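With one protein chain removed, the remaining protein chains of the complex are shown where they sit.
Which chain is which? They are A, B and C, in the order written, and residues in each are numbered from 1.
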Amino acid sequence: MTAPAFPALTEPAAIEAVIGLARWCGAKGWVPATAGNFSARIDLARAACTATGGDKGAVTEAGVIVLDIAETLDGPGHPRMSAEGPLHLQLYRDDPSIGAVAHAHPLSAVVLSRRHLEAGKIVIEGWEMQKAIRGVTTHEGSIEIPVFANDQDTRALGLRVSQARASWNGPVFGYLIAGHGIYAWGKDAFEARRHLEAYAHLLDLILEEERRA
Amino acid sequence: MTAPAFPALTEPAAIEAVIGLARWCGAKGWVPATAGNFSARIDLARAACTATGGDKGAVTEAGVIVLDIAETLDGPGHPRMSAEGPLHLQLYRDDPSIGAVAHAHPLSAVVLSRRHLEAGKIVIEGWEMQKAIRGVTTHEGSIEIPVFANDQDTRALGLRVSQARASWNGPVFGYLIAGHGIYAWGKDAFEARRHLEAYAHLLDLILEEERRA
Amino acid sequence: MTAPAFPALTEPAAIEAVIGLARWCGAKGWVPATAGNFSARIDLARAACTATGGDKGAVTEAGVIVLDIAETLDGPGHPRMSAEGPLHLQLYRDDPSIGAVAHAHPLSAVVLSRRHLEAGKIVIEGWEMQKAIRGVTTHEGSIEIPVFANDQDTRALGLRVSQARASWNGPVFGYLIAGHGIYAWGKDAFEARRHLEAYAHLLDLILEEERRA
Partner (left out) sequence: MTAPAFPALTEPAAIEAVIGLARWCGAKGWVPATAGNFSARIDLARAACTATGGDKGAVTEAGVIVLDIAETLDGPGHPRMSAEGPLHLQLYRDDPSIGAVAHAHPLSAVVLSRRHLEAGKIVIEGWEMQKAIRGVTTHEGSIEIPVFANDQDTRALGLRVSQARASWNGPVFGYLIAGHGIYAWGKDAFEARRHLEAYAHLLDLILEEERRA
């Protein structure tokens, strides 16, 4: 096994990172009911991930499980795995530079995801906040957030995201699932949170503009 | 008396559950002025319920009373009973599996309740958040929230809700009263809160969509 | 002097009531910059009132002054008196049953005050929350909130409010000043706060409805 493209975390550090992401989103009001899922990679083979159910904004160590990426994606999965676990794990499998993934339900993301499903993406241009996305150095270009149809078969949905990667234009660190919410990721939990917050703010701006459209 | 379909609570546990629900709604801004009422079943015959008046977001033990369901619904009622108490108690009488009831005033629920009174229900479809309602396993179907006209005679209103139960399609764990607010319930306070939060989020989404309608 | 129609407060109790009202509004985001003013009556002749300037959401004892109602309204006024002090004092002079007054800038109140200035009032009907206003027992009637044009001469504005009292229909415990904010009052600070919160929620509902108008 070659050296990972990311700093490996100990299990406790990964669990702590997951809890931090989840509670931060809870304070934002982005994980109503039992919504949301959060994960952090431990190494190439494993990630810590919030288990199914429960209020993610109040999650504790008991609500985080360690998943083997291959066993979970290709086998039956962990008994406490969230239904959305495969979407996290597919991202870790596809891109070894990903260190953390956050999934949440900011209202603007949920509304716009459904409204723009047919277009298959939301194009964002002209906002300074785009620069919070890694690799973007100016407001002058555009960035895209892909939008996928929702699917209760999350392994199949994860593979559709995987197949779409080749066609993504420019930096993509998140996608929307129609009527569902947003996934955002980064090299670590700090970057995943920054990307999530930036996308959510950009979508808030677009939602406000569309109120007059 | 046969064994109840729910875990019976001690009086102090039921009172604590009521306080927890009420304060959580207070923190959400859903119980302005003296709005809102919260209850938890003790056993088949009794429930703990917030008393009339006061800021429910700051309720203490002194603001929760124990009501006998039959005496209250069929008799004159407790002197400190909220005017809305009968709506809670009718739910407990009609469905022994109900363990807790929350009534609050999220803005989206109040606005939409009035706008959709004539239709008698709000049909919700295509949102992942529907899965937070017990028994719903996919976003693909639709769920309904019944809407009733407001009535200061809450015993009569409770009976109208009771009579409507037979016609409800699919899982219903809440209803709206036009221009007033939402009732949501569950097998215990955790589920009542989850249902309330899910309905409120779904109504937020619909309200946002209707801003462009 | 006849017995007051309200329980007289000690100076420290009135000051504490003022601070409580002000900080509660601060937490709501209703007193941006140096907006807002809060007062509580001590007796027929005097009231404690927030002084001019400062962030009312962080006010302390040092930011509350005691004003003589007659001296202030008819004379030059206290050197630290807020420009809006006369609006509070005129209310105390006109109605001895008033024990506390809150003035704040909830967004819905500010926007609607200007939009409905020509009508001179906002008529509110069909909302359960109307029952939070003292004397209202059903959602079926309507209540009115008078709207006055803004005026930097607050003694003159206070007198216009005073003269309008005779024409008010039904229970009125608050009014709007166009492009400025809301005044709400009650027999004590608890009731003033309840009335303020109820009016603000009702105006939030109306603002949401008018987004589609």
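Methods note: contacts are C-beta pairs under 8 Å (C-beta built on N, C-alpha and C of every residue); 3 or more make two chains touch, one makes a residue touch a chain.
Keep in mind the model is a prediction, meaning the values are calculated, not measured.
Across the entire complex, contacts from the unshown chain go to A, C. When you scan C:99, C:146 or C:181 for touch with the missing chain, the hit is C:181. When you scan C:46, C:88, C:105 or C:201 for touch with the missing chain, the hit is C:105. Here one chain is not drawn; of A:12, A:53, A:126 or A:170, the residue touching it is A:126. Against the chain not displayed here, chain A makes contact via residues 126-129, 132, 137-140, 194-195, 197-198, 200-201, 204-205, 208-209, 211-212. If you put the missing chain back, the residues of chain C touching it would be 32-35, 55, 105, 107, 110-111, 114, 150, 152, 177-181, 207, 210-211, 213.
Going forward, only the chains that are shown with their structure count from here on.
Interface note: chain B and chain C, two copies of one sequence, contact each other through mostly non-matching residue numbers (shared numbers fall below half of all numbers used). Centre-to-centre separation of chain B and chain C, using mean CA positions: 33 Å. Residues of chain C in contact with at least two other chains: none.
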